[in-house]
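The complex is shown incomplete by one protein chain, all other protein chains being positioned as in the whole.
For reference, chains read A, B and C in written order, and residue numbers begin at 1 within each chain.
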Amino acid sequence: MLETVIHGVTFKNPVIAASGTFGFGHEFSQFYDLSRLGGISSKGLTLEERFGNSGERLYETESGLINSIGLQNPGVDAFIRDELPYMESLGTVILANLGGGTLDAYLQGVEKLNGTSVDIIELNISCPNVKAGGMAFGIKSDVAYEVVREVRAVCKKPLMVKLSPNAENIVEMAARCEEAGADSISLVNTFKAMAIDIHKKKPVFDNIFAGLSGPAIKNIALRMVYEVSSAVQVPVIGMGGISRWEDAVEFIMAGASAVQVGTANFVRPTVCLEIIEGLEKFMVENSFQTIAEMVGIAHNNA
Amino acid sequence: MLETVIHGVTFKNPVIAASGTFGFGHEFSQFYDLSRLGGISSKGLTLEERFGNSGERLYETESGLINSIGLQNPGVDAFIRDELPYMESLGTVILANLGGGTLDAYLQGVEKLNGTSVDIIELNISCPNVKAGGMAFGIKSDVAYEVVREVRAVCKKPLMVKLSPNAENIVEMAARCEEAGADSISLVNTFKAMAIDIHKKKPVFDNIFAGLSGPAIKNIALRMVYEVSSAVQVPVIGMGGISRWEDAVEFIMAGASAVQVGTANFVRPTVCLEIIEGLEKFMVENSFQTIAEMVGIAHNNA
Amino acid sequence: MPASCLKSDILSHKEIFSGVYQMTCRFPGPKAPGQFFMVRGWQGYPLLSRPISVNDADEDTVTFVYEVRGQGTQLLSALRPGESVELTGPVGSGFPVEKLSGRVAVVAGGIGIAPLLYAAKSMKGCEAELFCGFRGKSYLVEAFAPYVSAVHVASDSGAEGHHGFVTDLLDAADFDAVITCGPEIMMKKVARACREAGVLCYVSMERHMACGIGACLGCTCKTLHGAKCVCKDGPVFLGEDVMIDA
Partner (left out) sequence: MPASCLKSDILSHKEIFSGVYQMTCRFPGPKAPGQFFMVRGWQGYPLLSRPISVNDADEDTVTFVYEVRGQGTQLLSALRPGESVELTGPVGSGFPVEKLSGRVAVVAGGIGIAPLLYAAKSMKGCEAELFCGFRGKSYLVEAFAPYVSAVHVASDSGAEGHHGFVTDLLDAADFDAVITCGPEIMMKKVARACREAGVLCYVSMERHMACGIGACLGCTCKTLHGAKCVCKDGPVFLGEDVMIDA
C-alpha cells in the first residue's frame, strides 16, 4: 500500500532519511532494521574530503536547530569505496547526495557515481559557488539551470535536484530545474539563519550564517512544496520539519510523492519507523489504497 | 539610557509594539501604563474599511502562529477620527501602519495621515498588489522601489518601510527602498506559510496561504536584519519572534536601532514591559551607556 | 472588571472524571459567569495560552473544569497544588444573568457544562433546570443541585439518562430563557428551537484564540451585526445573532 514509484525507482514506502542527518546509516542500524525505510540519502558528498567548519556547529532555537557542519564528508571516492558497499546491503533505495563548490566538481562527482549502484543522485545546489563569491548555486534560477543542465548531460542516474528555500523564487527555480532536466525535485534544504551570543557580543557561528531546520520551518516548507508541486510535472519530494506522521501526510497532500525526514532523526532515532507506521494506519482508516491517491489531494479541495 | 532617536523621533526606549498585534492599544492598557513603551505601531490600516478574511484565521505551529486576518481594520478615516485621539493621549511614539492594494490607495492614505499627529508612517509593502495578480508589492525590488518613491514624494512624515521576508532578495530590497527615500527600514513581516487539515484533506485557510510569525522565525529574521543593516545607512528596526529581552539584545547587536514585538504580546500581554526592563538590566550589567553603543556590535566582532 | 495577567498559585487540582480536571487557583477580584481566562501552565511551548471558562469563583479564587484535549491541557493536568499557572483575565462578556428571570433552561453539551455552573449559581430569582448531554457517563452534575430544580441527562452511548441528544429532552417553549454551551451543532439546534418558540437564548461560542483580549482579530464569528470577536464581544452572544444559518 505504501509502495511508491518515482522516476522508475520503487520505494517500499515514501519515507526517506534526509541527507546529513543519517550519516551513511551505521549509527541508526543499532535501533532498527533499515530495510524498513523507503530510502536513505547519504551524507552530503563532495569530490574531495572536507573537514567541515570550525567553531560552534550546533545551536538550538525554539523548535529548530541551526547547523554549521560545513559538509564534512570523506569525499566521493572514499564514499564509493568505504560506505556504499554497506549502504547497498541495507535493502533500501540509496540516494547519493552530491554537493560541490564548482560546476566542475559537480560534474566529476557525478561521473564517479555513474558507475556505482546508487539508485538516485540527489544534487544539492545549496552549496556556495566558489567562483561567484560564495553565493549558493540555488539562489538564482539561471545559475541553477546551468548547473542542472550540465549535470544532466553527464548523469546516468535518475537526477533529483534539491532546492534551497533561500532561492529568490522557489517556483521559478523548480520550473527551471525541471526544464534543465531534473527527474525530480526535492525541497527544502535549510533556511539561512544566524544567532548571536549576547555575552560575547558576536555571532555564534564562525561563518556567521548557518542553516535552520526542524519543526520551526515546517509550515514554510509545506507552502513551498505546495507551490512547487503545482508548477512542475516531475515528482516532488518534500521535507522540512517533518517529525510526526501527521506532518508527512500534510506534505503528501500538499503534493509530495515522498518525504524526507531530517532533524527529527536526532530527536528520536526511531522516528522514521513511527512515521511509516502512522502513515499506514492513517491510510487504512481513511481508505486510501495507494500513496498516489493522497499526493496533492489538498489542491483539489482548496 | 534606553532613549533612542530615529530620524528625529525620540523613543523612550527601543521597544515598539508591532502592527496587528496590539490593536490601537486599548486592550493592553488594562495591563500596564502604555507610556512605558517606546512606541506603538497601529493595526494595519487601509484606505477603506476591511472586514478581513473568511474561515479559520489562526493556526498554531511549533513555536509559531500562522494568521490569516486579512487586514481587518476600520479604514484610515475612522482611525483618524476614532482611534488616534486615544493613541495620542498615551504618551508614546505612534506609528501608523499603512497597507494598500494599489499605489493610489497608498498615496491617498498617506495624504490623510499627513495632516495628523502620527509620528511615523510605517509603510507595509507586504500587501497583495491588486493590479499585479495579487503578488505583494514587497516581493520584487523594482515594484517596491516605485511605491516607496511615489509615497515619499507626498509623505510629510518620517517614512518607515516595512519589508516582507518573502522578498526575492531582502538586501537588494532594503537598498532600493532606501534609494527611493525610506527614512528607515523595518523588518520582517510574516513568512508565507500554510497548513493542511489532514482530516478534511484541504488547506486550513480559505486563502490557502497565510503568514507565520513568532519564535519559530526568529533566527531567520535575525539573519535578515543583520544582512540588511550592513547594506543600508538608514536606521533598521528589527522584529520577528522577539519574546524575551535576550532576543531584543540579539536584534540590536545585529544592527537594529529599535525592535518591534508582535506575537509575543498574545502570549503574555505584559511582555513588552519585561523586555524593556531586561534590556535595561543587561545594559547596566554590561556597562552600555546608550542603545547606540550596542547597535550592530556583532558585526564588529564577527 | 479589567483583566490582569498574574502568576497564580494552584490551590487544588484533581481529576473529577476520566480526562476531566478541576483546578482552583488564587485570583483576587470579581469574575462574571461566562467569562474566561487565558491559561498557561508551561514556559515556551506550546506558544499560545489556552482559553478556559470560569467554572466557579469567589472573591479570591477561580475554579476551572477542563478536559484534556491536546498538549496544552495535558501539560496543565500535570501541575500540582503549590505550583503555579499564568492567568490572563477575566476576559469576555459573560452570560447576562441579571437579564434572566422566570424559568431558565441551562443546556450543556459535554465539557460545555463547565461555565454553566457558575452561571446557574449566579442567576438570582430564576427557576433553573439543567439539561446536559455527555458521550458516556455524566460529570459535574451534582454540583448544580443547589441551583436547579431539575436535572435531565442524555448520553450518546445510553450509559446514563436518555439515550440520544440532550436537545431531544428540551422543549424551549416551557422556558422564559435558555443559556447553552457545548458543540456548535448542539447550540444551533437549541437556538433554532428557541427562535421558533420565541424564547430568549444565549450561547457561548468557541473559536481558536491567540490573544483572548481582542487584539489579534483572529477569533471572529459572523453575527447579524457583522463580524465580532468571540473573545471580547463574546464568548456569550444572543443565539439569534450568531446562529444565523440555524
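Everything that follows uses one rule, which is that contacts are C-beta pairs under 8 Å (C-beta built on N, C-alpha and C of every residue); 3 or more make two chains touch, one makes a residue touch a chain.
Here the structure is a predicted model, which means the values were calculated and not measured.
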Out of B:E27, B:E62 or B:E83, which is the one that touches the chain we can't see? B:E62
Thinking of the whole complex, not just what is shown, which of A:Y59, A:F79, A:Y106 or A:F282 touches the missing chain? A:Y59
Candidates A:N67, A:S126, A:N166 or A:S257 - the one touching the absent chain: A:N67
Which parts of chain A are in contact with the chain that was left out? 20-23, 26-28, 30-31, 43, 51-52, 56-65, 67, 69, 72, 214-215, 263, 265-270
Contacts from chain C to the absent chain lie at residues 43-46, 71
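In this text, only the chains that are shown with their structure count from here on.
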Quick one: which chains contact chain A and chain C both? B
Chain closest to the middle, measuring from C-alpha centroids that were averaged per chain: B
With centres defined as the mean of Cα atoms, the chain at greatest distance from chain A is chain C
Taking each chain's centre as the mean position of its Cα atoms, how many Å separate chain A from chain C? 47
So how far apart, in whole Å, are chain A and chain B when each is placed at the average of its C-alpha atoms? 33
Measuring from the mean C-alpha position of chain B to the mean C-alpha position of chain C, what distance in angstrom results? 36
Which residues of chain C are in contact with two or more other chains? 44-45
Of all residues in chain A, which are in touch with two or more distinct other chains? 62-63
